[in-house]
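Removed: one protein chain of the complex. Kept in place: all other protein chains.
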Amino acid sequence: MCRGFFTSVERMSTSKLISLSEAIGRFVPDGSSVAAGLGLEASIPFAAGHEIMRQRKRGLGLIGPISDMLFDQMIGAGCVHRVQAAWVGNVITGSGYNFRRAVESGALRVEDHSNLTIAMALKAAAMGVSFMPVRTALGSGLFVAHPGLKPIACPFTGTPLAAVAAIAPDVALIHVQRADESGSAHVWGNLGVMRDACLAARHVVITAEEIVPAAVIVSDPNRVIIPGFRVSAVCHVPWGAHPAPVAGCYNRDHRAFIEYRNASRTPEAFVRWQERWVDTPKSRDDYLRLLGAERMSELVLRNHLFPAPVDYGY
Amino acid sequence: MCRGFFTSVERMSTSKLISLSEAIGRFVPDGSSVAAGLGLEASIPFAAGHEIMRQRKRGLGLIGPISDMLFDQMIGAGCVHRVQAAWVGNVITGSGYNFRRAVESGALRVEDHSNLTIAMALKAAAMGVSFMPVRTALGSGLFVAHPGLKPIACPFTGTPLAAVAAIAPDVALIHVQRADESGSAHVWGNLGVMRDACLAARHVVITAEEIVPAAVIVSDPNRVIIPGFRVSAVCHVPWGAHPAPVAGCYNRDHRAFIEYRNASRTPEAFVRWQERWVDTPKSRDDYLRLLGAERMSELVLRNHLFPAPVDYGY
Amino acid sequence: MTDYIPSHLMVVAAAREIADGEIVFVGMRLPLLGFLLAKSTHAPHAVGVYELGVVRDDMAPAPILTMGDLPNLYRALWLADTADMMGLLQSGSVDVSFIGGAQVDRFGNLNTSYIGGVENVQTRLPGSGGACDLASLARRHIIIMAHERRRFLPRVDYITSPGYGDGPGWRERVGLPRGGPSAIITTLGIFRFDPGTSETVLSSLHPGVTVEDVQAHTGWPLRLAQDLVRTPPPTARELAMIARFDPSGYWTRANE
Partner (left out) sequence: MTDYIPSHLMVVAAAREIADGEIVFVGMRLPLLGFLLAKSTHAPHAVGVYELGVVRDDMAPAPILTMGDLPNLYRALWLADTADMMGLLQSGSVDVSFIGGAQVDRFGNLNTSYIGGVENVQTRLPGSGGACDLASLARRHIIIMAHERRRFLPRVDYITSPGYGDGPGWRERVGLPRGGPSAIITTLGIFRFDPGTSETVLSSLHPGVTVEDVQAHTGWPLRLAQDLVRTPPPTARELAMIARFDPSGYWTRANE
């Protein structure tokens, strides 16, 4: 758990603002373990995942509670060797067909978690310990041949517990509402396992709806999900979580999830989907042009809610 | 860890707004274990602690990381039988003289923690497990005859670790910037161990600078430290943390801490201090009159900082 | 008689399992609708906990398809970490939860992971998500699923979400701190569990369904409750509420 990996680049508050393709190229080498989908249904880093697919990354390990359909897409693109997750599918339609095919053919190794065990595996790494105790999953199939779960007894009470081994991802991908050039980022809305995953990971790559001056971030330090000195790269990617929702920015595009169900039922259909939505658009801007202004306008916020003020003065 | 203690009163969003004397009377019976000072140097619930002293509570167990001089005062007043804490003293002056006298005379039982072990003891209870592993304090004196710390080996790696037993306080006392009548409360600034302590405790008693409509709280759900259904009582106590600082409200009154050092050097001097600052003022309003408007005006904020806006719309 | 389909009845039955003031760990699909229906009828003080880090005591202002949809965050009571929600669950603060499944057995064990089992996977399903945690840690949980013989098996191929294991004492033996399934709401009726044997007992038949229908779709010999009742059909008001929460019929029609 002892990590000596900060480069001086990460420590200095010099700019880490680079393009998404450069960030994925540098911080997601083949074979990496990649945590994503850390806000569960919200703020899924689809743009970053699609860039990984576009760059034909291979042998990745995916880590996350649920990822909605992102993990299924990356599996379909052949990027993935191994999954440590609680759930892989398409939240509003059910099965992830690429995931199903890959598991049923034996091509994909899966370490099954529950949301609680994956959350605590990441928290263990974030806290710098090699395991965390839980009371869930005892007696379930999760314990069958699972290298990261073990029954233990509480050293004080003797109560049966499960130990969950720490998971420290090589890189955590998160999508945020706003970040400054040093990587300090604001997130609001539900937080999922984002914070612990960022603290657990060797590198953090951020895609942000907006790049803002540092003064904006330090105007509200309680909204910081992770301070810049723990971040490796920041990429300006508006709509970078589409079709997942982002608080304050855009609603969920349910249609994309329903269309994907049909587009992933067969390997052939998935190839066409990937060609259209991932490989042909060379950038997120191309993707948004393909999506179209009309569809985007349907997703923007129509009802607003601004918080009661607070004061951080002295 | 299994708790079946919610009363229907606590669950309903009916008002829990009562006077501080009633809240302490009902939720801090003699012999209770009481967590306080959970924001460390900030937002210490001095008003609630003084009410405990005024009501002559006996046999309490105190739980907290550091409490600045509050624990020393409660010990001096004879309320305390036992302390589980990382540090007891007066942050800017050093020793807590009542604490010293009580330990040296053998009148007080102390379970020594570090800030990390007490934080994880509360987190264990908040998470509903009976212990948490840490890597701190190994080889230190904290392990001498400590019922809540044990050396263990990681079940996966064999690495030496320490297990910290869960601490579930009977009641957590927190002071917050604003709360609604159901107990849902906003806190900003540093958070210390407030959230875990509230989730760990059987009862939560809140003193608040301001009682606000529920609409204010739900306008910014990320600032909620604890939702109302886990809170037993809410008390409107402006300046309830004085002389500790409260973000957005008032600065630290250093003079009170320096004066207390001298006022606690001897038992006789402490009796006079308690008479003047705790027993004579029958309420927090009396206390503030004693403090005086001029001194209070010196502590109010002169430099303001308002956060960049966010939107919770859809 | 009001016009309704089985999923409407399941939603109504789910809602009736929630008492006012309870803390409910809410899943998606029919359970979400059941929670909303309960909130808007007999359980206005119920509090909803969502695993992605949301607690609400109020209805979302617009229909939602996932718990992450922005209306579900709007005026929430608490937005926080998944670990905070799991702490509420693990420490015993959650009264009731609802989960679905692909296979169930007579002890209420659920499989949503591997049809055919891990060693001989025939169909890989999405997995646990939070279901295993809800089944392990809530004070009680309710199972909701379509009643088909291939799903109602003597023994599930894999336990994703533990029920009563292999019978009385199993949960205590493996170390689960509390809980267990209290009902299975199906397209045909409602099972409850015998406290002595931990096995299903058919306690209610949906309108128009016979015991023989249920037996024909259940892979173990039925036991009938002494007071076997008929599930009351949804009222017009309940159906109107459901139509408000699921205006496109996305969830209710998915189960037809």
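First chain written, first letter: the chains are A, B and C, and each begins at residue 1.
Just so we're on the same page, contacts are C-beta pairs under 8 Å (C-beta built on N, C-alpha and C of every residue); 3 or more make two chains touch, one makes a residue touch a chain.
Computed from a predicted model, the values in this text were never measured in an experiment.
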| item | value |
| --- | --- |
| Chains still shown that are in contact with the chain withheld from the display | A, B |
| Among A:Met132, A:Leu199 or A:Ala244, residue touching the chain not depicted | A:Leu199 |
| Sole residue of B:Phe27, B:Phe46 or B:Trp87 that reaches the chain not shown, by the stated touch rule | B:Trp87 |
| Per the touch definition above, residue among B:Arg82, B:Lys150 or B:His254 touching the missing chain | B:His254 |
| Contact with the hidden chain (one of A:Pro29, A:Gly94 or A:Pro221) | A:Pro221 |
| Absent-chain contact - pick from B:Ala125, B:Leu161, B:Ala208 or B:Val278 | B:Leu161 |
| Residues of chain A (touch criterion as defined above) contacting the omitted chain | 1-4, 6, 8, 11-13, 125-129, 184, 195, 199, 215, 217-219, 221-222, 224, 226-230, 312-314 |
| On chain B, residues whose C-beta touches the chain left out of the figure | 39-42, 65-66, 68, 85-89, 91-92, 94-96, 99-100, 103-104, 112-116, 119-120, 123, 134-142, 144-145, 151, 159-162, 188-196, 244-245, 247, 251-252, 254, 301, 303, 305 |
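Note that only the chains that are shown with their structure count from here on.
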| item | value |
| --- | --- |
| Chain pair, B-C or A-C, that carries the greater number of C-beta contacts | A-C |
| Chain centre separation in whole Å, for chain B relative to chain A (CA means) | 36 |
| Distance between the centres, which are taken as Cα means, of chain C and chain B, whole angstrom | 39 |
| Sites on chain A at which at least two other chains make contact | 134-135, 159, 161, 188-189, 191, 247, 251, 301, 303, 305 |
| For chain C, residues contacting two or more additional chains | 61, 69-70, 73-75, 79-80, 83, 86, 89-90, 137, 177 |
